[in-house]
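The structure that follows is given in the form of structure tokens.
One chain of protein is taken out of this complex; the other chains stay put.
What follows is chain A.
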Amino acid sequence: MNTAPVAHAAARVVDAVKVYGSGDTEVRALDGVTVGFPAGRFTAIMGPSGSGKSTLMHCAAGLDTLTSGSAAIGGTELSTLDDRRLTVLRRDRVGFVFQSFNLLPTLTVAENITLPLDLAGVRGDTEWIDALVDVVGLRDRLHHRPAELSGGQQQRVAVARAFAGRPDVVFADEPTGNLDSRSGAEVLGLLGRAVRQMDRTVVMVTHDPGAAAHADEVVFLADGRLVDRMQGPTAERVLDRMKALDGARSDVPDHPTQGVPNTQGVPNTQAVPNTQGVPS
């Protein structure tokens, strides 16, 4: 049934348009984007502030709905699903890693990891989860509460949670945004290993060229349009491309993206690692 231009896509959007507001306050966050995220690959979405990269991710992941166009996870068209089916799809087939960890403070590490499975009322693959725990290196922290962990550890819990149910695709929204460079590199390394060693699919939104360099491919957005794709990125090439994009749109008024956090173009001085030299 998949007649989309991109074959073997774990997730894709076709002619995606997302409009916030109306009339004078209308903002076109996405303006006809068609992109597929191939299975078994690590894709980064980059773009200047207001380019629509977070919106693209939210719509592709079923957290938000498109104004027009279509979005699909695996072969399932999202626009045909009601809220409950969409929730179940997110639960069973999509994983999330957020910038601010978003762990539940009352649950232990182990419980946080299995949360989506518990919500579904299934046991899941215990061997797989056991292996995940070792990969993220949290075996000795399983019965701790998030408040007892460092930021990096918390984000590793979030990564484990995202992969726990073996989803079709894991979406990561600025996963290193709140981390120091070392913790950030650890998390990115985890995401990369999950793709390459465990055959998972990851889509990551970032504004950090160093983080993007961990991906297999980078797609560039500007003003709600797909403007470029780059295979085998390095931090330098990504940075150069971003500078070009910034220059090209310097005369364009800034588009605030409503309701979407942390999309500032300015690098987060506290959390973002140095932009050079993390080889892919």
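Throughout what follows, contacts are C-beta pairs under 8 Å (C-beta built on N, C-alpha and C of every residue); 3 or more make two chains touch, one makes a residue touch a chain; residues count from 1.
One rule holds in what follows: contacts and distances are computed from a predicted model.
Q: When you check the chain that is not on display against UniProt, which of "MrpA C-terminal/MbhD domain-containing protein", "ABC transporter permease", "Chemotaxis protein CheW" or "Glycine cleavage system H protein" does it turn out to be?
A: "ABC transporter permease"
Q: Based on the whole complex, identify which of A:31, A:111, A:217 or A:236 touches the chain you can't see.
A: Residue touching the absent chain, from the options given: A:111.
Q: Hey, which chain A residues sit against the chain that's not shown?
A: 58, 63-64, 83-84, 87-88, 90-92, 95-96, 98, 100-108, 110-111, 114-123, 126, 129-130, 133, 139, 142-151, 154, 161, 178, 259-261
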